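A single protein chain has been removed from this complex, and every other one stays in its place.
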Amino acid sequence: MTQISWLIALIPAFPLAGFLLNVFLVRGERANGTVASLSIVAAFITTVIAVINLAGMAAESRFIAITLWDWLAVGRVTVSFGLWFDPLTAVMALLITGVGALIHIYSITYMHGDSRPGRYFAYMNLFVFAMLILVMSDNLFLLFLGWEGVGLCSFLLIGHWFDRKHVAPGIVPSEAATKAFVVNRVGDAGLLLAMMAIVSHFGTLSFFGSDGFSGFVSQLTDASFTTISLGAFGNVGLVSGIAFLIILGVVGKSAQLPLFVWLPDAMAGPTPVSALIHAATMVTAGVYLIVRTHAVFDLAPDASGWVVIIGATTALIGATAAITQFDIKRVLAYSTISQLGFMIAAAGMGAYTAAIFHLLTHGLFKALLFLGSGAIIHGMHNIQDMRRMGGLRKHMPVIFLVYIVGALALSGIFPLAGFWSKDEIIAHAWYGAQNINVTVILLLSSLLTAFYMGRQVALTFAGEVRDKDAHPHEDLGSMKWPLYILAVASVLGGLMNLPGVHWLNDWLNPVLHQEAELFTLSMGIFAAVTVLLATGSGYLGYRIYSGPIGARITPGDEDPAHYYLGDIWKGFEMGWGLDYVYQRIFVKPYRTLSLFLHDVFDQQAIDGILVEGSAEMVGRFSQAVARIQNGNVRTYALVFLIGVVVLVGYVVIGA
Amino acid sequence: MLPTIFYIGLSVLLFVIGVCGVLLRRSTLMVFMSIELMLNSANLALVTFANQRQSIDAQIMVFFVITIAAAEVAVGLALLVMIFMRKQTTNIDTMTTLKG
Partner (left out) sequence: MELVIFVITAIVAIIGAVAMLTSRNAVHSALFLLLNFGAIAVLYLLLQAPFLFAVQLIVYAGAIIVLFLFVVMLLGAERDEEDANPIRWQAPVAITMAVLLIGEIIWVLVRQSQDSLARVGSSDSDFGSPAQIAQALFTTHLLPFEVASFVLLTALIGVVVLHQRQR
């Protein structure tokens, strides 16, 4: 038992060791990449061993826990540095280390010739470490450490090319990094407040408790009628309040409405970073958090309702924005936002297994798509604009193959991974939650997903190369095997939770206590209909953009659809204008205020009056005083006498 | 015995006259003499108090003051001669090297 406990401590230890080695000892691009990849592979192997051990345990007590040390002890609250490995953590850790290892290997070729490979691989390792801490933590505080750690690595890696003033599509990396950090901060504040509320009412941040005292999850039921006063705003139920604050954190980290604006800009980072952090793992931390604290949401139906609304709306907004983009990575970025919306909506509906299922399959095929697009960008010599591509099928046959797999999986085409997981969510909206609006919105988003993937494939691979100056070639190197493996995984990923077999559901049952839904004939018909619709939509997208409209696309021009849809299309393209709104409401006034404070307050008041003014005053005073010191002895004597008179006067009057 | 205040008053008067001499005369020699006058007025006050208190210690102190004054005058006048040799004047206003 103890050996297994130490085994799970090894999982985050490997990436940490890789990080430290890359920072302090290892020099040279190849060595950096090898060390980083090996550390993640080692973590993956360790995880697999841990999972095998976990599977051998009795279902009731299927977890491995270890408290490494007591981290903080403040008053009656003790926060331990405790790791917790249960089935939910296991699948997350498998995804993180598995996909992480593939992306690290992929990076060796992709980042070849980069000016800062040491930094890149060190931060990637640090990211994996933080992400593992996030999913393996047994309390909210340690989770928050991981939560902030992945945010920091995201910031550092988005800004990896901080010295470049401009990367496609017109984003400044340093600004994009700052934007991601600042927007996330809004959400993090919510999570922090949630933690404070939990500590002040339950006296612990531990999920499950240990050594005889109970974690906050088991105390939630007793507190379901506790209310917190908000002063003039009335009262709010404690559990609902906590839930809403957690939602705020989720919305920031998982790029949901209204805080998703940072994710499209985060594409300024290297493509493997986008694949690992901004598609497969970090952005899913919000979904994980909801599932991990699902007890809170089970007791707060009003908050769960909002989760569904946020998720469904984000799914639709992301999908509509994705169909309008020309940057190959931006399409995928909005697609990620949309798919995260699916997961969040599923979690809000209580379909936690479906949310995790979609999280896992999405992690596989979205990583595949990002890595594929990275390979395309690599082969096109940093061209990201799809208007300049086209006809790559001939030039990049391998990439075409794996990309098609990823696109079909994302579109939800039978029998690839995306079909099973996405259909489970939509089916749950229809059969489980029985909410017609959510079902329609999700279905529509799903169809749009197929459409924009069809469009992207058409723009990228069909026809002829539109930019005559481009010299597309296929040179995969170490990128080859990660693409193959992920392609196979994207095909087979659905096996995890096939209807009627539902391994994932059984596996997660000790944590989530959800029985698999019975598979009925009507469900099968429902699934068949959605697949037909998606196939049709995807084919439509491909036809339109490989056919006559596609022929009208030239580099630098608007999409022909803009001609028919006008401002609606423009609004989609701008992500429904949220960036514009933030610019007007927050950024501009703040900038104006800063400028005012800088020009008026700082330069004139602080610098002018306080700093230079005081210096001036001292100078003038000194000049005035210096005139007394004329070197004349008699004057000195006179001053002396004045002093005597004053002193004697003081004594006389004082006496 | 006259009231102590008579002697003290005289002493103060002489002292202030000495002060005025220091401040108003521009010859270093005159300044010196004024300082001597001030010393003497202080001595007078001391002797007066000795008489009032019937304590011999104050007279001893006056004795020492006179001793020190003699030494001071010797050194002071030596310095003065040197200054005169250098500047060819004893005007105190020409000595402005204390300026910063």
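When the chains are written out, they are named A and B in that same order, and each has its own residue count from 1.
Basically, contacts are C-beta pairs under 8 Å (C-beta built on N, C-alpha and C of every residue); 3 or more make two chains touch, one makes a residue touch a chain.
Owing to the predicted nature of the structure, the values given are computational and were not obtained by experimental measurement.
*Asks:* Over the full complex, note down every shown chain the hidden chain is touching.
*Replies:* Listed by label, the shown chains it touches are A, B.
*Asks:* Name every residue on chain B in touch with the hidden partner chain.
*Replies:* The missing chain touches chain B at positions 1-10, 12-14, 16-21, 23-27, 29-30, 32-34, 36-37, 40, 43-44, 47-48, 50-54, 56-57, 59-60, 62-64, 66-75, 77-82, 84-85, 89-91, 93.
*Asks:* Residues on chain A that touch the omitted chain in the whole complex?
*Replies:* Touching the chain left out of view, chain A contributes residues 632, 634-635, 638, 641-642, 644-645, 648-649, 652, 655.
Here is the rule we go by: only the chains that are shown with their structure count from here on.
*Asks:* Indicate the whole-number Å distance between the mean C-alpha point of chain A and the mean C-alpha point of chain B.
*Replies:* Whole-Å distance between the two chain centres: 90.
*Asks:* Mind pulling up the chain A residues that touch chain B in the complex?
*Replies:* It comes out as residues 626, 629-634, 636-638, 641.
*Asks:* Can you tell me which positions in chain B touch chain A when the two form their complex?
*Replies:* Touching chain A: residues 19, 22-23, 26, 92-93, 95-100 of chain B.
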